[in-house]
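One chain of protein is taken out of this complex; the other chains stay put.
Up next, chain A:
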């Protein structure tokens, strides 16, 4: 089989029609994951052993199951589960499935950010008699979140690359469009190459951007941290 440029140019606009959906789904999944990541983080911090255990177990379960299986379950099986019986369209199923799956990873990112804040920051805000909420919103999160931004950016790119999974349940993103085009013309080569090119063209600059962001953050926080630690080491 040889490459046909006319096929390529013919398929391009057709495949591109799916880009809007792919991007929209990426953003929707990501927002879901970023918000729900917080929910996990705070649920896990509830100082009741049974709750902590339950939450950890559920997160572990979600993380250890393939996203594709979760997607199929939500789309095909959830409507048949007694009591729940929810049937979601393909797009919402994908948001719930991929969003939930990645929220457990993003929760880890938040956790590492929060745990990197020295105990002294909590103690100083207790000494000033801050409420629990004020400690979080004024002291801890403003310090914990900025250093995690590059990692959160990485997850955005990962999410973008995972979204084609949703074509398996019929979300009409670029991969789905390429498949449709391929099956109509009995030729997949050009259409799928286009999909690969679109992903490359979008992911690569995004990855560079994230790396830049990371360098910037490292510079900013190294300065702070180093001074603080040197002082601590003296005593």
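Heads up, the rule we're going with is that a contact is a pair of C-beta atoms (placed from the backbone, for glycine too) under 8 Å apart; a residue touches a chain by one contact, two chains touch by 3 or more; residues count from 1.
Keep in mind that, in the parts below, contacts and distances are computed from a predicted model.
Participant: Among "Glycine reductase", "Cytochrome C oxidase assembly protein", "PadR family transcriptional regulator" or "Ectoine/hydroxyectoine ABC transporter ATP-binding protein EhuA", go ahead and choose the protein name stored in UniProt for the chain not displayed.
Facilitator: Choosing among "Glycine reductase", "Cytochrome C oxidase assembly protein", "PadR family transcriptional regulator" or "Ectoine/hydroxyectoine ABC transporter ATP-binding protein EhuA", the correct UniProt name is "Ectoine/hydroxyectoine ABC transporter ATP-binding protein EhuA".
Participant: For the chain that's not shown, point to the residue among A:66, A:142 or A:205 touching it.
Facilitator: A:142
Participant: Determine which one of A:112, A:134 or A:183 touches the chain that has been left out.
Facilitator: Per the contact definition at the top, the residue touching the missing chain is A:134.
Participant: On chain A, where is the contact patch with the chain that was removed from view?
Facilitator: Residues in contact with the chain left out: 118, 120-121, 123-124, 126-132, 134, 138-139, 142-143, 223-224, 227-228, 231-232, 234-235.
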